[in-house]
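Complex shown without one protein chain; remaining protein chains in place.
After this line comes chain A, so read on.
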Amino acid sequence: MLFFSYFKDLVGQEVTVELKNDLAIRGTLHSVDQYLNIKLENTRVVDQDKFPHMLSVRNCFIRGSVVRYVQLPPDGVDVDLLHDAARREARGG
């Protein structure tokens, strides 16, 4: 549940979600659930070439299973802390 907890702490921050189909959507993280489904607000498409039809939707729900990356604000990540927490969780701690 590590990343679920981690993303919950990021609610309210700007993130860019890159989907497995290469679409990248930027928006404010509204909420996240245990499956890492993501709800974004004030969304806009980063690369408008592939999916021009969804240029600006106010809110969107992204299925967790189609997310490739979530790009985080650089100052929103404590890399060392996350590294240690991930290692602990992987070891069953």
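The rule is short, and it goes like this: contacts are C-beta pairs under 8 Å (C-beta built on N, C-alpha and C of every residue); 3 or more make two chains touch, one makes a residue touch a chain; residues count from 1.
One rule holds in what follows: contacts and distances are computed from a predicted model.
From the set "Proteasome subunit beta", "Monocarboxylate transporter 13", "Dolichyl-phosphate-mannose--protein mannosyltransferase" or "Chloride conductance regulatory protein ICln isoform X2", the protein name that UniProt assigns to the chain left out of the figure is "Chloride conductance regulatory protein ICln isoform X2". Here one chain is not drawn; of A:10, A:24, A:60 or A:82, the residue touching it is A:60. One chain is missing from the display, and on chain A it is touched by residues 19, 21, 23, 25, 33, 35, 37, 39, 43, 51, 53-66, 90-93.
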